[in-house]
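The complex appears here minus one protein chain, its other protein chains still in place.
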């Protein structure tokens, strides 16, 4: 009896969860489907769902028009580079906040977060002038630095919350054994914090990948990532839903695939210290 | 004999050497319109002829404008050629931000550029950007629906007739809307159309003393006429429809009439994209008998920012892209209907082009537009669908939002005009007029 109820409930949960999941995922699914339609099928009335002549034509048109590979490569370098650089700078900071906290730790953390509140459009002009002076316009390194700075507060905060959960006893034991600070960080903390670092890494790659203001406004041809790629397909002359869908799919696919493969790490680590 | 040969060979070698030594890579910012995409696809022809490579930065219009404006005002130097319009060119040229194009070689035949286009892209007689294509606005209408409504479109209709026809053609149950007009907020969207239309109704943006004129009855008449017409005979959600949205509506056969850029004619008559390609007629933009028609003048042009290191290569590209040969190249590959229109007089004298159904009306529309004398009453500014002052884009962007809200029924015409008047006055004061 009890078993029956549980399995009934399980079935109900399953149905409900799948329904909600598909609903939330539907816009993405629809975009992917549309990218394989012809332009006429993309706007047919009534809409066609699965039974249409699947075509790769949109992808070849998009590829012919823009060098997707270069945009993709720039995105990878910029998102990856800014995240790795950010983590290198943030790990020591987060360590010291977590293990040698002072009464100002929380203030510093919140101050760091508050630097994210400066509206980007308000400082476009000054930053652009600065980039001209430094010769950083349309360079990947320039974007790596800017995106690193934008996401640094989030990285520090995430790492801080993971480090805080590492029991102090282990460190003390290590110290008793004569471990130096460097060894402590390198051999004890870091391995224990790997899950946290991994999910920090992932979250920041996602944030950097999707950043669309600086990456668009500080680049021209050489360093332009996928956000610029998509800007050449939004609102074209005429209604090109299928091509827009193909370009959209190409822009989001890499990060979507990465996210799906690593969702376990992302899910397990994304707590921001919310769990105690 | 031998000496002559040697000399010839030497010259040839030195020419080649000069050509290859100066081979450069130029960066061009352009808009993602169909004609520019086509130009992008033909880059190889340019590279083969000159040895220069091209890096394209193709962006959607709003992003492009934001991008090139930031770069030119800060002298960022990211682009060797920028695609700009008739609004930006005189302002930037006057500021000395563009390289003058007054030394183009004779074979380029700069005098062949349509005088209206040339005038709009020059400052004090010096050309600052070469038109890639030019446009006016005109009526595109469905000949079958017009016939069904028992009406006949004259070549030069009045607004009264257009409104009557629009209401007669409307069949909302079958998804047919008599008239599609721009409603989406933006200085280059609804305000381009409304400013040009207001000219036909006798309205103007500013009087001779730069005082905003939205409190005048002509504006009220314009806006009321437009809102009422769109409510009766326009498509749903018209306040979000810009050029692109209306184009697709028309191509899908949902519009009886559409008054918009003449370049759209080649899109609506292209059977690959348009379901109504063989049922489209053309007429001049309507008037109200006050002596002005609501047809604008615009050109997408290529300009070289001052300060680029690659001026010569950039000039070579502009000569290639805006030449007669380029037009022939496109005609050979894509047909005459797809060549960039509205830039050169010779195109309209070409017998091949005379067969294109919209050629005559496009030329007539362009010729009848007069940016230096756009309104019934005198004005201190140049420009038909805009006023060529730096403040216009910002002001018209905001006014456009008020007018779009009026079209959407979220505020009355009077409220929209009052707000437009207040904010325009405010901005003009801030700018020191």
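We just call them A and B in the order they show up, numbering each chain from 1.
Keep in mind that, in the parts below, a contact is a pair of C-beta atoms (placed from the backbone, for glycine too) under 8 Å apart; a residue touches a chain by one contact, two chains touch by 3 or more.
Assume contacts and distances are computed from a predicted model.
A.B. asks: Looking at UniProt, which of "Cysteine desulfurase", "Lactose transport system permease protein LacF", "Fe-S cluster assembly ATPase SufC" or "Ligase-associated DNA damage response DEXH box helicase" names the chain that isn't shown?
C.D. replies: Checked against "Cysteine desulfurase", "Lactose transport system permease protein LacF", "Fe-S cluster assembly ATPase SufC" or "Ligase-associated DNA damage response DEXH box helicase": the hidden chain maps to "Lactose transport system permease protein LacF".
A.B. asks: Which listed residue (B:131, B:186, B:286 or B:305) would be found touching the missing chain in the intact complex?
C.D. replies: Reading the full complex, the residue touching the unseen chain is B:186.
A.B. asks: Give me the chain A residues in contact with the hidden chain, please.
C.D. replies: Residue positions of chain A that touch the missing chain: 6, 9-10, 13-14, 16-18, 20-22, 24-25, 27-28, 30-31, 34, 43, 45-47, 89-90, 92-93, 95-97, 99-103, 106, 108, 110, 112-127, 129-130, 149, 152-154, 156, 164-169, 175, 181, 206, 209-210, 212-213, 226-227, 230-231, 234, 239, 241, 244-245, 248, 251-252, 255-256, 259-260, 263, 266-268, 270-276.
A.B. asks: For chain B, enumerate the residues touching the unshown chain of the complex.
C.D. replies: Within chain B, the residues that touch the unshown chain are 62, 66, 69-70, 73-74, 91, 95, 175, 184-187, 235-237, 239-240, 245, 248-249, 252, 254, 390-391, 393-395, 397-398, 400-401, 404-405, 408, 410, 419, 422-423, 426-427, 430-431.
Quick note on the criterion: only the chains that are shown with their structure count from here on.
A.B. asks: Between chain A and chain B, tell me the centre distance in angstrom, where each centre is the average of that chain's C-alpha atoms.
C.D. replies: 39
A.B. asks: List the residues on chain A that touch chain B in their complex, please.
C.D. replies: Spelled out, the residues of chain A in touch with chain B are 39, 43, 64-66, 124-125, 128-129, 131-132, 137-138, 216-217, 220-222, 224, 228, 231-239.
A.B. asks: Across the complex, what residues on chain B touch chain A?
C.D. replies: 27, 29, 32-34, 37, 40-41, 55-63, 66-67, 70-71, 74-79, 242-245, 247-248, 251-252, 267, 273
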